[in-house]
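Shown here: the complex without one of its protein chains, the others still in place.
Coming up: chain A.
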Amino acid sequence: MIFQPAIIALLLASLVCVGLLLAAAPLAIDIIRHWDIHSGSERQLLLERRTYLLSTLLSFIFATQLVALLLFVFNADRMSSLFVGAMCAVGTLKVNAFGFPALIAQIVVFFLASSWLVINHVDTLAHDYPLVRVKYLLLLILLPFLVAAAMLQLRYFLGLKADVITSCCGSLFSEEAPGLTADAAASPPLPTMIVFYLTLTLAAGAGVLYRLRQRAAWLVALLSGAAFVVTIAGVLSFVSLYVYEHPHHHCPFCLLKPEYSYQGYWLYLPLFLATAAGLGVGAVQPFARVPSLESVVPAVGRRLATVAAAMFVLVAAVASLMILKSRLILLEG
């Protein structure tokens, strides 16, 4: 089912991104091999200029991934009417085995690209560009992830087949069609709720700690990653139930729909921002001892940690507000 506008758009986007990064790979290898900041040779000058191209390229890919991620989810939601039993995006993504892996791969690429941009930013703030080699090595590592995400997406879209009426026979697909319900595997509400608030508090606390003392950068990154996973689990387990006021509707995507006044954006935008910032704190930490970065890393890290802490608090606040506003009684007593 390739001839759907949004699918063509998504495939076009991932094709162009992979193509651009593939074309950039030889340049990156060249930089890794011949970079020498102290040389004034023509080659070094050329390499320095190329770094501008590569960082622009990556910002472009990052922005594209962000929009593509949104479009992917919307598209899944829109296509749910084409499959028997699919009520919303979850059903569409479950139509074949590649749906959720493709989504997860895209999220991973998104966070990898954001971490790369943080490292890039730190590097450009130092006078001697100490991280150039590391940066472009990381760029080469990013490439297989991007290719994998694009492949998963392609496999997913190729495997889709709409259940439409054919002119030759009576149509009743229901007999063999598996139930594609919005009942995603969800954990029990109360324990999840405790873990959810605990993890968010810890993640925000680690951010504040880093801001004040510049310590435990790894913890910030680790807890940010954990908070992302736990928040998604929390949305599946109880936040969505409260929003929909329905004890069995666990869909994490319907929150983004106009029926629920786009509340999901208030939850997901801060969450993605906080996670990207928190992971960024950890991503630049290994370079804190580089002489020219000694003052840069803590400064950038502090700003990122502040953003992460503030955004995690916002996520918790938004989730609490959703629960308080709801008329659903999930936990008694």
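We adopt the following convention: a residue touches a chain if its C-beta (ideal position, glycine included) is under 8 Å from a C-beta of that chain, and two chains touch if they have at least 3 such contacts; residues count from 1.
Here is the rule we go by: contacts and distances are computed from a predicted model.
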{"item": "Chain left out of the displayed complex - its UniProt protein name, from \"Monovalent cation/H+ antiporter subunit D\", \"Cytochrome bc1 complex Rieske iron-sulfur subunit\", \"Zinc/manganese transport system ATP-binding protein\" or \"ABC3 transporter permease C-terminal domain-containing protein\"", "value": "\"ABC3 transporter permease C-terminal domain-containing protein\""}
{"item": "Identified contact with the non-displayed chain, of A:T64, A:S187, A:T201 or A:S292", "value": "A:T64"}
{"item": "Sole residue of A:L12, A:I37 or A:A299 that reaches the chain not shown, by the stated touch rule", "value": "A:L12"}
{"item": "Residue among A:L22, A:I37 or A:L53 that touches the chain left out of view", "value": "A:L53"}
{"item": "For chain A, the residues touching the chain missing from this view", "value": "2-10, 12-13, 16, 20, 49, 52-53, 56-57, 60, 64, 67-68, 70-71, 74-75, 78, 81-82, 162-165, 169-175"}
